[in-house]
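Let me begin by handing over the structure; questions about it come next.
For this depiction, one protein chain was excluded, whereas all remaining protein chains were kept in their positions.
Note that the chains are named A and B in the order they appear, and that numbering of residues resets to 1 at the start of each chain.
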Amino acid sequence: MRGLQLPLSQTQRIRLQRALEKLQSLSCKANSDASVTVADTIPVNYEDAFLKGHGTTDLNGDLVATVCGVVERINKLVYVRALRARYKPEVGDIVVGRVVEVSQKRWRLEINFSLDAILMLSSMNMPDGIQRRRTALDELNMRGIFEENDVVCAEVRNFQHDGSLQLQARSQKYGKLEKGQLLIVDPYLVKKSKQHFHHLEQFGIDLILGRNGFIWVGEHVEARDSMVVDQANSSEQSMVPEEKSQTHTPLEMRQNICRISNAVRVLSALGFSIDSDLILETVELSSTVKIDIHDMLGSEFHVLVAEREAERRSLMGKRKR
Amino acid sequence: MVGLSVGEKHFIQGGIAQDLRSDGRKRLTYRPIYVETGVIPQAHGSARVRLGATDVIASVKAELGKPSALQPDKGKIAIYVDCSPTAAPMFEGRGGEELSTELSVALQRCLLGGKSGAGAGIDPTSLVVVEGKVCWDLYIDGLVISSDGNLLDALAAAIKAALSNTGIPKVDVAAETTSDEQPEVNISDEEFLQFDTSGIPVIVTLTKVGRHYIVDATSEEESQMSSAVSISVNRKGHICGLTKRGGVGLDPSIILDMISVAKHVSEQLINKLDSEIAAAEASEEES
Partner (left out) sequence: MAAKPGSAPVTYSPNLGQKTRPPIFKDNDLDWVRPDGRGFHQCRPAFFRTGAVNSASGSAYAELGSTKVIVSVFGPRESKKAMMYSDTGRLNCNVSYTTFATPVRGQGSDHKEFSSMLHKALEGAIMLETFPKTTVDVFALVLESGGSDLPVVISCASLALADAGIMMYDLVAAVSVSCLGKNLVIDPVLEEESYQDGSLMLTCMPSRYEVTQLTFTGEWSTPEINEAMQLCLDACNKLGKVMRTCLKEAASASQE
């Protein structure tokens, strides 16, 4: 919880403090020994052969940490997992990015990483679905598919030799994202799970949790080919602009989108990891308490969510035993 | 200041048209305002205002100086805003200069009144010590720490809070002085005169997106604006300054409509701000 910037009354402050302390005591106590700061020596048994991993370096025969974080050991590999570092991509991760540049045969996407990621034209599906070689006409038409500032969902394909990422968007569910909003949270709050695409039926909303900390909340779009949608759109754009208002999101769906986005904002402000169950619980909590959508960002709701989470974790802990 | 895709822009415009913005606010709702006073101990008055993710600090320093020859019975007030690179890397070096100048000029226009000094939020005649010889120079500095839209409103609120927190030292003037020399002044360390800030206006920035206006736009919403007008309104409901902040041309009737909307919104804003400032000063005294 980084500097929660909210005006809290005295009672709210006490309640929040109590809830956070409870959570802290519930989280693994063993971690406190393993947390290190820069240049702390890492306790290792020097007789065993071990591999120095990320975040460690050698100093006069001792193994010291180069970042602040938690020491993790996997078999013989010892490394330091930084608590707040930038997104660390892995092959197969689902990410959401924004196009910053359209160049020859590729798009460059910003994904909250040190370097921008590359999406090659050849890694995208073509409109007719046929796998064929890309012609010069396709290259000229790249802006018709994605242009600058578009929000795109893709998968990490591999790393290039200079450290930058290559993405692919071969399946139907990837592609351009419209009709919604993009939220940016800290990447370490989105943990790897089996499902990153969530279709919330009761609201009719798509929720995509990108592992790079970009979260998309938008209207549900049937998984169609993004190319086909675009060709239909381009004919729409030739229509008179006033008619566009017909395609605005209906009010009720918009309210749901806002509620979910605010739930994500509250969870990220409190520093809780974000997954779809927690988001849905938070939204339910807000409806049961009959709180206005805008007031979800107020101090009272933050305190309620913290308390609810402390309850939930302590119940989970009891169930395990 | 990231770009937005067509789909996102459409979504934001739709939200504004339907009176439900992306964080759930209505068109004329402000984000929660949080005021802290006395953050810069070495200044005579200071305040920090947080408006959502926008974070600004205002500090007031008073120094003795000579009034200008044209207006010997008035003190001098200077307002200057600095956008620091801690807010955004693009403010480094020259990047933030244009924005800083724009904000400084807009604030001066709203708070300092006409050339004759009439209608100023701060009465410059209250700053004079010895007419023609000694007056207070008031330097008001604004600092932008974090920017998420609507900097002008936040800065105006911070300046208002800083001025209510300001204590100008009491000055005793030596009695025996002739007409052509500098009188000796004795600056007291103990007694301070508080400013009367009830006359200080607030600034309401109305951003026009599509056919509707919103107040307190975030930086995403600001990137969508067709034009914006910042209107400074004081407690009596009079307009103390108006700046059109670029964008497309506006029909005059729309501008008049905006003025009446701003008056309406400013009442609530002034009340909210006053209560926040009072709360901040109360908690400052406790600590």
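In the analysis below, a residue touches a chain if its C-beta (ideal position, glycine included) is under 8 Å from a C-beta of that chain, and two chains touch if they have at least 3 such contacts.
Quantities reported herein were computed from a predicted structural model and do not represent experimental measurements.
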Task: Omitted-chain contact residue, chosen from A:Glu72, A:Asp116, A:Glu148 or A:Asp295 - done: A:Asp116
Open item on the list: Going by the contact rule already stated, which one of B:Asp19, B:Asp82, B:Glu102 or B:Asp257 would touch the omitted chain in the full complex?
Closed with: B:Asp82
Task: Contact partner of the left-out chain, one of B:Leu64, B:Ile145, B:Val171 or B:Ile255 - done: B:Ile145
Task: chain A residues touching the omitted chain (full complex) - done: 1-3, 5, 23-24, 27, 31-32, 35, 37-40, 55, 57, 59, 64, 66-70, 82-86, 114-116, 162-163, 271-273
TODO: May I ask you to list the residues on chain B that touch the chain which is not drawn?
DONE: 40-43, 46, 53, 59, 61, 63, 80, 82, 84-89, 92-93, 139, 141, 143, 145-146, 148, 178, 180-181
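Assume only the chains that are shown with their structure count from here on.
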- [ ] Could you give the separation in Å between the centres of chain A and chain B, each centre being the mean of its C-alpha atoms?
- [x] 37
Open item on the list: Could you list, by residue number, the parts of chain B that touch chain A in their complex?
Closed with: 2-8, 10-12, 14-15, 17-18, 20-26, 29, 32, 34, 50, 53, 55
Open item on the list: Under the stated contact criterion, what part of chain A meets chain B in this complex?
Closed with: 5-7, 98-99, 148-151, 176-182, 218, 244-245, 247-249, 251, 254-255, 258-259, 261-262, 265, 292-294, 296-298
